[in-house]
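Only one protein chain is missing; all other protein chains are in place.
So, chain A:
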Amino acid sequence: MDMRTPLGKVRGLGSAKEGTEHFWRQRLTAVANLPLLIFFVFFVARYAGAPHAEIVAALSNPFVAVIMALVVTSALTHMRIGMQVIIEDYVHAEGAKIALLILNTFFAIAIGGLCLFAILKIAFAG
């Protein structure tokens, strides 16, 4: 039996083939997060409470700056799509759900913007 709707047949698109995109991106960023956050944890353990000149010097190193930018990007992507699932699981009112999904993206981008700006400013301008 053909289960496709007449409209679906006319469009001829079939599946959008993005069904596993969210799942895959969550795993991809999870795997990336492992080495990145291990670096981050050691970095923070080493420089927490360090004098300003010392932290600026450390973050001015190109490798450190790039890795820190990757930490921020990968972790925030992982976190944004993770929170998306939490919202979709628990918030059933359509309006509130959409509002929270929007806020979720705004939050992740705002935090990412702040972190990346700080990292680049220190890397380029000290």
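Definition applied: a contact is a pair of C-beta atoms (placed from the backbone, for glycine too) under 8 Å apart; a residue touches a chain by one contact, two chains touch by 3 or more; residues count from 1.
Keep in mind that, in the parts below, contacts and distances are computed from a predicted model.
*Asks:* Given that one chain of this complex has been left out, which of "[Ni/Fe] hydrogenase small subunit", "Chemotaxis protein phosphatase cheC", "Sugar ABC transporter permease" or "Succinate dehydrogenase cytochrome b556 subunit" is its protein name according to UniProt?
*Replies:* Matching the unshown chain against "[Ni/Fe] hydrogenase small subunit", "Chemotaxis protein phosphatase cheC", "Sugar ABC transporter permease" or "Succinate dehydrogenase cytochrome b556 subunit" yields "Succinate dehydrogenase cytochrome b556 subunit".
*Asks:* Using the touch rule from the top, list residues of chain A that touch the missing partner.
*Replies:* 27, 30-31, 33-34, 37, 41-42, 44-46, 48-49, 52-53, 55-56, 59, 68, 72, 75-76, 79, 82-83, 86, 111, 114-115, 117-119, 121-122
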